[in-house]
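Notes follow once the structure below has been shown.
In this view, the complex is presented without one of its protein chains, the others remaining in place.
Naming follows writing order (A, B and C), and every chain is counted from residue 1.
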Amino acid sequence: MIRFNCDYLEGAHPRILEKLTETNFVQTPGYGEDEYCDRAREVIKEKCGVPNAYVQFLVGGTQTNMTVIASILKPYQGVLCANTGHINVHETGAIEATGHKVLALPSENGKITAAQVQEAYDTHWADASHEHIVQPGMVYISHPTENGTLYTKEELTALYETCSKLGLPLFLDGARLGYGLMSKGTDLTWKDIAAYTDVFYIGGTKVGALFGEAVVITDPALTKDFRYMIKQRGGMLAKGRLLGIQFLTLLEDGLYEEIAGKAVEQAMRLKNTFLEKGYPLLYDSYTNQQFPILPNSQLKQLEEKYSFELWTAMDEEYSAVRFCTSWATKDEDIEALISDLDNLE
Amino acid sequence: MIRFNCDYLEGAHPRILEKLTETNFVQTPGYGEDEYCDRAREVIKEKCGVPNAYVQFLVGGTQTNMTVIASILKPYQGVLCANTGHINVHETGAIEATGHKVLALPSENGKITAAQVQEAYDTHWADASHEHIVQPGMVYISHPTENGTLYTKEELTALYETCSKLGLPLFLDGARLGYGLMSKGTDLTWKDIAAYTDVFYIGGTKVGALFGEAVVITDPALTKDFRYMIKQRGGMLAKGRLLGIQFLTLLEDGLYEEIAGKAVEQAMRLKNTFLEKGYPLLYDSYTNQQFPILPNSQLKQLEEKYSFELWTAMDEEYSAVRFCTSWATKDEDIEALISDLDNLE
Amino acid sequence: MIRFNCDYLEGAHPRILEKLTETNFVQTPGYGEDEYCDRAREVIKEKCGVPNAYVQFLVGGTQTNMTVIASILKPYQGVLCANTGHINVHETGAIEATGHKVLALPSENGKITAAQVQEAYDTHWADASHEHIVQPGMVYISHPTENGTLYTKEELTALYETCSKLGLPLFLDGARLGYGLMSKGTDLTWKDIAAYTDVFYIGGTKVGALFGEAVVITDPALTKDFRYMIKQRGGMLAKGRLLGIQFLTLLEDGLYEEIAGKAVEQAMRLKNTFLEKGYPLLYDSYTNQQFPILPNSQLKQLEEKYSFELWTAMDEEYSAVRFCTSWATKDEDIEALISDLDNLE
Partner (left out) sequence: MIRFNCDYLEGAHPRILEKLTETNFVQTPGYGEDEYCDRAREVIKEKCGVPNAYVQFLVGGTQTNMTVIASILKPYQGVLCANTGHINVHETGAIEATGHKVLALPSENGKITAAQVQEAYDTHWADASHEHIVQPGMVYISHPTENGTLYTKEELTALYETCSKLGLPLFLDGARLGYGLMSKGTDLTWKDIAAYTDVFYIGGTKVGALFGEAVVITDPALTKDFRYMIKQRGGMLAKGRLLGIQFLTLLEDGLYEEIAGKAVEQAMRLKNTFLEKGYPLLYDSYTNQQFPILPNSQLKQLEEKYSFELWTAMDEEYSAVRFCTSWATKDEDIEALISDLDNLE
């Protein structure tokens, strides 16, 4: 069985395991206060062009989302996000468990717009009963989105400007950030991501690390006592060095971009194949997730050899599915799949 | 600098890194539903003599404590524990953040007794205003305790019987379980730990793993939807296999006991040295944490070469400190310390 | 200014004030354990045909909703309700503040159907990732709804049967229950309300009391320690007798039905006037809230003499507004309004 279900099927890039092995018996302080974390922080700040940013490392995405969001919002505030946003649909109510409502905005492709944020804000404050309604307190976006789509620089700057004007911190979930940055379809750089958000994270789990997300806070107002929040929410890894070592390995000499770029390239080969064969795509993704629509009969044939995720039934006969590539996808597996797509009946 | 501050200074036992490397490109399902986790579950159940137990793997201790406790208590219930208990003092209010009061019982050495639990229960229910008071809903103990002490079999069974009689699930925090089980001072076995608690966890982070805690639930009433809780609290690792692989390596052929036993032996050498030199011990520990009381002048000398933790000032001149050994402690470091203790002025 | 904004503009029915005055110096135990509360409980159980029900009194609606819901749900569960439901839109996130997601279902008129509940349930459990998604744990409906609409007996029994089958407690918010029961458009009785829900409340605040909601729990599984929840959520009134006295006065000899019936009748006079004049109604309400659509120019004329609530702008020229009658509405005010409607330009 060749798996394309998701982008966390394997362990980590071998250089990470090597580095962990190499440093294994070095004694370091715990909780992210070691030299590897410090060096990784420097690399990140340099790469993102934000020398004064505040960087902390957490273990996973849900944990990071709930920690960041709970650290920003006041008790009666909620977080604006696309109705498709991970925090709204796939985190078992982790945000609500911290006491906050997720204020979902309609979205067809996983993205929301500056205009939607402005409207939600205006609607709230125009309501004579606004004290009876959850107050919008920040904005959450994912980039790439859960649908593989990307914000353009114009869209992101518009969002950021609107958020800044309205006093709503903009938080970018970059669980798959590498696949976005290396997409052919993007005009956003590391520096743009840092410049046009208040806080974002660099996903490690899905881009070559065993696990780990690096939170970068560029708005100094949001950093105070953030480590208390990490500890309280269960995200402070005792051996924090493991996170520092991994991000250092990924980021200090371009490994992150290299492996993400490769995965995107493989995804583009799949995308082209789907398009050539005439399969429509549910979302027009230029990242590592592809969402073709196939007849169920053909999906059944593919399932004998490949695993992938059923996304949604389109009708009785057709379904949209998701194929993911990742830093670990083998060219030979892509080729096998392309070849088998050629021969579907 | 030779560090004895804590038991999470290094990475992991080399066999764990080897196993992670060896399995690195195997594709597995995520979230702890892979074969390594399944095999680790079987090993644990076999070792603990609880074939029907329910086993899940989490990343760290605070996360595990808050997830287990929040899954058991009703909103108006609290958890009884020693005032020295980790959840009461060192988790930044993680339990309270889930909405529950920690009901602290006085303790001199980190342990609480069946009689204290019975009394807290009786006091609550005897109060005419009990509806205005947080209801005791479960009991938390750590073994070894934060002070290095151990429950005897008699004490643990008494606690368990009292808890069972009162309908209060007994939860044992085994962050350092290995060091307890391998202590010369214990009459408790793996099977006893499983038999005389309702839920406990086997600490990995402090006993040879990179990270990870294996929760074992023996009371079937406490297992329902537990994985929802893990996900909601940010504890469900995407690459859950990492936990399965680590616990399998540690537990399938005695590595866990071997490395924990070695660390306890080293701690005993330190303990004997302290006693021989006439240093009093704050707690009478037979595990990997030792709490000698030394003059501050001598501590200053030691600090030039060693790091350890200041536990508490006894008076103007003397302080209690903590020395930890671990699975990674080198015999040569123990010998150096012993020799330097011999030569303190 | 004659106000039709809402149904809590005045104090209380005079008989309530008389009864409070009459009993003022009687000494009673606090917290709802007095004889007035007990007698009110008996009257309610008798009236609803549920001799074994459990009855408690709370002060207000938001408080009641959050207390009941938090007492039923497990931490990872959410409450299904119409997207228009009070808990979803007008309680400042009170439910989320207890840690739970509100699972909003689309609704045009404030009601949801058994089929929607079934589908939400099926969708959840059919999802392979259901552990990553908030689990539906109960169903909340309001009757009358926030839009003045009513469930039919057929609809309510279908909902109840579906909920019972799926193990989802059905909670009916009866903040305006009296206006529903006395509507010409209903085939539901007190006994039906009690028979086809697991827990509901009888609204006092909007139907003649100074304040107060009487929670009736008919499913014995939901009563355990409910008073702890009330106290913890700040809903346990020290002088609980005030609630008992009010509900006793309202319910023991038909006052509640009398005043609610009168208000509905007045609302029907308004409704007929709107219809006769050719004003469309946003919702087809047979209760005390009416939602006519008028030209903004005419609304401006009305605003000189009357206050009412802007509900929603239909387009540039027309708006839907809300007129409420209540137990305190004067016939002369209704007549004045009808007459002025006749003369609008």
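A few comments on the model shown:
Everything below uses one rule, namely that a contact is a pair of C-beta atoms (placed from the backbone, for glycine too) under 8 Å apart; a residue touches a chain by one contact, two chains touch by 3 or more.
Everything numeric in this text was worked out from a predicted model, so none of it was measured.
The chain we do not see here touches A, B, C in the full complex. Shown as candidates are C:107, C:232, C:289 or C:325; the residue that touches the absent chain is C:232. Looking at A:71, A:116 or A:287, the residue that reaches the missing chain in the full complex is A:71. From the options B:4, B:36, B:57 or B:76, the residue with contact to the chain not on display is B:76. Which of C:77, C:92, C:149 or C:162 touches the hidden chain is settled by the complete complex: it is C:92.
Touch with the chain that is not drawn comes from one residue among C:37, C:66 or C:168, which is C:66. Seen across the whole complex, the unshown chain contacts chain A at 31, 70-71, 74-76, 98-99, 131-132, 135, 225, 227-229, 231-232, 236.
Residues touching the missing chain, restricted to chain C, are 1-3, 5-6, 8-12, 14, 17, 20-21, 23-30, 59-64, 66-67, 91-94, 97-98, 205-206, 210-211, 228, 231-239, 241-242, 328 (touch as defined at the top).
Taking the complete complex into account, residues 75-76, 78, 89-93, 96-102, 129, 131-135 of chain B touch the chain not shown.
Please note the rule applied: only the chains that are shown with their structure count from here on.
With centres taken as mean C-alpha coordinates, the chain found closest to the middle of all protein C-alpha atoms is A.
For the touching copies chain B and chain C, the fraction of interface residue numbers used by both exceeds half; the interface is of the same-residue type. One finds 42 Å separating the Cα centroids of chain A and chain C. Rounded to a whole number, the gap between the C-alpha centres of chain A and chain B is 34 angstrom. Between the Cα centres of chain B and chain C there is a gap of 50 Å. Touching two or more other chains at once are residues 91-93, 97-98 of chain A.
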